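Following this message is one structure expressed as C-alpha cells.
With one protein chain held back, the other chains of the complex are shown just where they sit.
Moving on to subunit A:
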Amino acid sequence: MQKKNSQFTLKSYLDLAQLLKHYKGNHEENRVFALAQKSKGLKLVSLWMNKNLYRVVDELDSSKYLHYLTLLTSLFGFTVLLVGFFTGFTLLSYSGKEPVNVIYLLLVMVGLPLLSMGLTVLSMFSGNLGASFFNHFSPLYYLEKVINFLPFARKIDFSELPFSATLSKWIFLQRLQFFSFLFALGLFFSLVLTIVSKDIAFAWSSTLEIDPVAFQGVLATLATPWQSFFPSAVPSLELVEVSHYFRLGEKLDANMVQNADKLGAWWKFLAMATLTYAILLRLLLWFGIELGFKVQLKKEILVLEGVKKLLREFKTPFVSTQSKKLEQHLEIKEKPTLPASQTLADKYASLVAWNYTDKELLLLQDHNKIKVKSMDVLGGRNSFSQDKLIVDKLKGKVLFYVKAWEPPTMDFIDCLADVLEKDEVTKVEVCPLGTSTENYSSKESDIEVWLKKLEKLDCDKLEVIDV
C-alpha cells in the first residue's frame, strides 16, 4: 500500500505530468517550498505536486485513464475468475464412470502458470522489442485491442499520455499477474468446492509409457516445498501405482476399484500444488513486477519535462539582487527646446568661472582672450560669503564659464538664480567648456544636459553658448 505523499503511483505520475504542462513555478517559489520541507528528491516533488495540483482546472488525465484501467481490470478480472472457476469445474467433472486425470489438472494448475510466469520473466528482463514479442502470447493482449474500440476507451487520447513503451510494458505485466492470480484463484476455489461437494476419484493416464516410480519422483519433486510440514499432500508410490488408469473400453481396472477409497487422496497434492505454484509463486512474481514498475516509474518521473528543473530549483539557493522599492522614474526630455548660441561676444562686463581655480581661469582667458572688466571664480573652494561678494558686484553682461562635463548641480542653480535676480545684470551667458586636452571645446551631449537644466529657469536674460 502506498504511503501518502511519499511514493509515486501511476495516478500521481499522470497528475504530475499534467500539472507540469500548466505550471512549473519559479525558482523563488520552488526553493521556498523546498526549504519548508524536510523531504528531498522525488518525495519533495510529490509534496510539491500535492500542493499545486489545484492549479489544474481541466479534468485530470489520471481520473480518465485510471477509470478506464479500473473498468478494464474489473471486467477482465471478473471474466478471468469465472474462466478459472469453470475451467476447474470442467477439469474436475466426474461422472462416476471415469476418474479425473491428474495430468490434465497438473498441466492447467502448475504447467500453465509456470509457462506464463516464464514468459513474464522474459518480458521483464528483455527490451521493449522482446517484451512486445512475448506479450503477443497473452490472450489479454488481443482482448485489450478489442476493448480499445469501445466508446469509453476512445475518450482517452493515449498519445497525450506521457508513458514510454517500457512503462506501458510494466503496467501490462502488472495486470497480467493480477489476472493470472484471479484465474488460479478460480481454479483453486473450484477444486475446494468440488472436493467438498463431490466424491471424486483421481487417476493418472497418459499415452506415453510413464513408469509410476518416475512419475512419483516428479510429483515428489513438485511437492518439495510442503513435504516437510504437510507430508500427507505428497502422493506415495502406492497411490501412484493404484491410480494408474488405462482406458480400455468402459471398464475400470479391478485394482482401482479395490482401492477406490485411496483415489481421492490426490486432492491434497493438487490443492497444495495450485496454492504453491499458481497462487503463491504468482504473488511472488507480482511483487517483483511491482518493484520493477516502481523503479521504471521513478526513471520516467525523472525524465518528465520540467522535473529536472524542479529538482534543480529545490536544491539551488535562490539568489536575488533586486530592489524591493519601486524606482521613481524620471521622464527625461529627448532634446532641449532652448537653442544654444554658437558665438561668444567680444566684450563682457564680468566673467565668472564656476568651480574653476584662479590658475585655471587665467589659462582659460589666455586661450579664449575675452575682453572683460572683471574676472572671478565662484563655487569650488569659495565660501558662500566670498561668492556673495562676487555676485553682488556683477552687472551688465555676464559670462559664466562652467565645466561642460560636470552637470549643473543645485548649488550652481542657486548661484545663477542669485545673479539672474539682479536688475543690474542685463544678460547672462553660460558657456560650458571642455577639458584643456579637448581644447576647451565641449561635447554636444554635455551641452544638451546644460540646456535641458537651464531652460527650466525660463529666464530671457539667460543664454547658453556652445563654443
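We take it that contacts are C-beta pairs under 8 Å (C-beta built on N, C-alpha and C of every residue); 3 or more make two chains touch, one makes a residue touch a chain; residues count from 1.
The working rule: contacts and distances are computed from a predicted model.
Between the names "Probable integral membrane protein NMA1898", "ABC transporter permease", "YdbS-like PH domain-containing protein" or "MbtH protein", the one given in UniProt for the chain missing from this structure view is "Probable integral membrane protein NMA1898".
Interface note: of A:192, A:220, A:281 or A:449, the residue touching the hidden chain in the full complex is A:449. Of A:23, A:86, A:125 or A:384, it is A:384 that touches the chain left out of the display. Seen across the whole complex, the unshown chain contacts subunit A at 31-32, 35, 316-325, 327-330, 332, 355, 357, 379-381, 383-384, 403, 405-411, 414, 435-437, 445, 449, 452-453.
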